[in-house]
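Yeah, one chain of the complex is gone here, protein chain that is, but the others are all in their spots.
Going by the order they are written in, the chains are A, B and C; count residues from 1 in each one.
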Amino acid sequence: MPDPYQPRPEHRFTFGLWTVGNPGRDPFGHEVRPPLDPVESVRRLAELGAYGVNFHDDDLVPPGSSAGERDGIVKRFRRALDDTGMKVPMATTNLFSRPVFKEGAFTANDPDVRRFAVRKTLDAIDLGAELGASVYVMWGGREGVEADAAKDVRLALDRYKEAVDLCCEHIRDRGYDLRIALEPKPNEPRGDLFLPTVGHALAFISELEWPDMVGLNPEFAHETMSGLNVAHAVAQALWHDKLFHIDLNGQRIAKFDQDFRFGAEGIRDAFYLVRLLEDAGWDGMRHFDAHAYRTEDPEGVWDFARGCMRTYLILAEKARRMRDDTEIQEALVAAQADRLAEPTGPLAVVRSAELDEAALAAQGYGHERLDQLVTELLLGVR
Amino acid sequence: MPDPYQPRPEHRFTFGLWTVGNPGRDPFGHEVRPPLDPVESVRRLAELGAYGVNFHDDDLVPPGSSAGERDGIVKRFRRALDDTGMKVPMATTNLFSRPVFKEGAFTANDPDVRRFAVRKTLDAIDLGAELGASVYVMWGGREGVEADAAKDVRLALDRYKEAVDLCCEHIRDRGYDLRIALEPKPNEPRGDLFLPTVGHALAFISELEWPDMVGLNPEFAHETMSGLNVAHAVAQALWHDKLFHIDLNGQRIAKFDQDFRFGAEGIRDAFYLVRLLEDAGWDGMRHFDAHAYRTEDPEGVWDFARGCMRTYLILAEKARRMRDDTEIQEALVAAQADRLAEPTGPLAVVRSAELDEAALAAQGYGHERLDQLVTELLLGVR
Amino acid sequence: MPDPYQPRPEHRFTFGLWTVGNPGRDPFGHEVRPPLDPVESVRRLAELGAYGVNFHDDDLVPPGSSAGERDGIVKRFRRALDDTGMKVPMATTNLFSRPVFKEGAFTANDPDVRRFAVRKTLDAIDLGAELGASVYVMWGGREGVEADAAKDVRLALDRYKEAVDLCCEHIRDRGYDLRIALEPKPNEPRGDLFLPTVGHALAFISELEWPDMVGLNPEFAHETMSGLNVAHAVAQALWHDKLFHIDLNGQRIAKFDQDFRFGAEGIRDAFYLVRLLEDAGWDGMRHFDAHAYRTEDPEGVWDFARGCMRTYLILAEKARRMRDDTEIQEALVAAQADRLAEPTGPLAVVRSAELDEAALAAQGYGHERLDQLVTELLLGVR
Partner (left out) sequence: MPDPYQPRPEHRFTFGLWTVGNPGRDPFGHEVRPPLDPVESVRRLAELGAYGVNFHDDDLVPPGSSAGERDGIVKRFRRALDDTGMKVPMATTNLFSRPVFKEGAFTANDPDVRRFAVRKTLDAIDLGAELGASVYVMWGGREGVEADAAKDVRLALDRYKEAVDLCCEHIRDRGYDLRIALEPKPNEPRGDLFLPTVGHALAFISELEWPDMVGLNPEFAHETMSGLNVAHAVAQALWHDKLFHIDLNGQRIAKFDQDFRFGAEGIRDAFYLVRLLEDAGWDGMRHFDAHAYRTEDPEGVWDFARGCMRTYLILAEKARRMRDDTEIQEALVAAQADRLAEPTGPLAVVRSAELDEAALAAQGYGHERLDQLVTELLLGVR
């Protein structure tokens, strides 16, 4: 019997080069694993059943490479993609590692730093487009502040908007078929980051020059850090028709950015998120932005990658079974879940309807039973 | 010499009837203070220098009052307002205390509960308009869920939108000069609430039928609970021109909703918030949504109210002095804070500007000195 | 085939009268369920397979009852216990609801309040002993502060110690076979509580007059609120031989005290906790200190109670299967988990052992594989 949780390209799983290639450095410790050749990452991920790989500009082309070196790297990388059938659905820019960005990138106080950041992004957009990416992710890892006096947030949002508008203009100039996905995060590495949640980024988009070109790349860890419900955030992004990409991983609330294997923390939240994506028929990439524990040697990295995908498939299967589970469906009816689709209005009905407060108040909704049934589905005992 | 921190009506300080009238009940304890007559609240707050009072419908008119009783209550209350010169700038509805709302109000699964909730809101809008309110606050204290399976978030947002649209329609029908302000909160009393942050609510507004009628009522405690930077959130609301009202209080990150006296926790965040409001010349109400500690007898309540206003005025004075402090202004120049107003573009400049990464990276921004100067301003030693 | 997850008395499940009897009041809402007769609670819990019930003094005997009323209540309650075979393994005192405790109980600044609190505890100890309790829980729900200046923490700890010593003296005077279990909590209802974690309470015990009489009652929710690992905390309590009782429930990190159904949040943490208790052969009570969601009618309460016990049994079964799972056991060997029992010393060995840092550093520990296997066990797919 075939393994029902064997990843295959049609599941649309992707990994960043920086995820499987993460050498295990952390704020208190040195690297524990050697560098990983991007071509090797492509080969191993293809073997495991992934659909594609994503990268930051610097992940693929080391900063300071000459034009010739760049082209050689791209050619070799493309060959690996062709050999394996792997795709590059998304690309992004590293606007956070180099010292030049220490005070910000798109929202740096110094206009020349901003120009440097936007130009680096334009180059990375070209690289992504060249390799076939259709989504461009923007994570503003240095767009924020510790010393609040140093930056006027309203001006910072003006500059953030300007930078995104400039990138959209470049995409339109070049005729790329590329959409931008903003990735919110509340803090780390800065004390506070701008556009800290899915909500803030959604609101920001409405002020852009070409709002249709820009959507969201929510990340499990980033919403969860603040104790927000990640499935609710992604549902609101879908409601606004702005879910362009997603970053899946594991995270504990109110902790440093952990980027653990998908499902390693918050398994119930992971389940509701997978269920939402599957039930919504969302056709985007299931991207894992995570890395192996620092306890792992090079082989452990592939256990990590395998685990991310398997857990997604296990949870997707549970989401399917939830739809077919008679008792759960009965409990949903008891909770009146189906009636949420009925309109409340029009106003005349609201004003005139016969309403018996005491009877309405006496209703039970059976959430304890419903939630227990889902728990048992999750635990595999129904 | 007159007290420089004596509140006066022109400072536009307001309190809710439910704040000074809070009897000190909490999840583990009974009331410690007797009920407070709304008329007495008006008189005491006027004496202390407040500008006005706000209320939930049920704070003023007890549920179950007859039309005649209601009118008598309103008449007596209005007389107290007239006698003291106090205003009612804001009104709101209690959609959370009664058992009928246990599964939600605007987003309840049962359409009749939703109708009950919207109708209660329409009545409360009428009451608010009658007493001169120009802002109507909506806090969806029961719009959320613990058992995630019980509610489809996207449908819930459809219903939330519908309810706000119905209220706007009612306001337009009646010709009221009234704007709606949504109040976000991440959790408590529900496990997770919809529209959990300023960002989510701002995004939601863009989908409404009459988006110009609706803005935000951010609350210090509610943003802070999630560890978000409340001054950043309010700045973004201002950036979208959507700051219609504000709730000031004190709160520690990652704790239950504390609603402490303004400045009692997070004094530095309170300072940056006051500075933002004052520097922006924002002309809305400085509303305190807080209550006295449970250790207080009835007199302690007025110490609480006095303290909220004094702290605001002390911080506003510090914001003024920050503008005049030569060393701080020099440090802001060293941080290049003024240059954030310079555009980054146009695109041609970005593409062609001469940029020296090493020189840009070598710059220091002097945030340690700047932040220390602000700290010393806050501590009153400069 | 019998249900493998049917609770039976030998599983030693207990509930508080205040848990199933919780009427659904919260900081923002009124009661949604009618009061529940303690005798009815005993009958229903017995039917569901529980071992016993626990109570605060006031849960059973309403404050202000005469001696005759008290005896009548106790007699009727005891008859229900006898009829059903249910036990009262634990009792406790309500030192938090009444206004007299608003500034503290054992650590109130006013000595007469402290005397009132200790005397109430002595009476409750007598009541507990009369009904056969062998553990006495102390939760200091009001032992804390919001205004830090108001209380010297070192003096507060002196008074806390004195109060516990007085209770021990009383137990010894009366010859009761009763041990005291301290229940830590970080905050809520006070801004900060004394003895905020399992660690602080363990340390405190070492300063008591009769430290052997006093241990811990850790609570899942209380440790989890602070983001601490509850299974680690309980393991440390076991390591000190101080796990006298335990409170099981569900809680999300960095949120208000939720007291959800066991397993409703933090299912992985719940699993590791159950595994610890089962693997340690701990013979104490599995007490649920939780309550039904406010969405529930009276029947939902029993779904809640059933769910707590079923989830425990499901997780205990998984803990057993983990011991028998060959692949997991192999992964534990790869992680060298068994070698943690080997001593490091003696000092001479440490000083002289041949150690190859590079070889030690190159080892992989296979935690990704191990954790994925446990995840799949938890999800029921292995």
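Note that a contact is a pair of C-beta atoms (placed from the backbone, for glycine too) under 8 Å apart; a residue touches a chain by one contact, two chains touch by 3 or more.
What you see is a predicted model; the values in this text were computed from it and never measured.
From the set B:L36, B:I73, B:I253 or B:L355, the residue in touch with the chain omitted from the display is B:I253, counting the whole complex.
Note on the undisplayed chain: of the listed residues B:G263, B:G284 or B:G345, the one touching it is B:G263.
Listed residues B:D297, B:E327 or B:D356: the one in touch with the omitted chain is B:D297. Across the interface with the omitted chain, subunit A contributes residues 24-32, 96-99, 101-103, 141-142, 146-147, 150, 187-189, 191, 227, 252-258, 260, 264-265, 293-295. Touching the omitted chain from subunit C are residues 98-100, 102-103, 106-107, 109-116, 118-119, 122, 146-159, 162-163, 166, 169-170, 173, 186-187, 192, 194-204, 206-207, 225-229, 231-233, 235-236, 238-240, 254, 268, 272, 276, 322, 328, 332, 335-337, 339-347, 349-351, 353, 355, 357, 360-363, 365, 367-368, 370-371, 374. Counting the whole complex, the residues of subunit B in touch with the unshown chain are 5, 32, 227, 252-255, 261, 263-265, 267-268, 292-293, 295-301, 303-304, 306-307, 310-311, 314-315, 318, 361-369, 371-372, 375-376, 378-381.
Operating definition for what follows: only the chains that are shown with their structure count from here on.
One simple way to say how far apart two chains are is to compare their mean CA positions; for subunit B and subunit C this gives 37 Å.
Each of the following residues of subunit B touches two or more other chains: 98-99, 102-103, 146-147, 150, 187, 227, 254.
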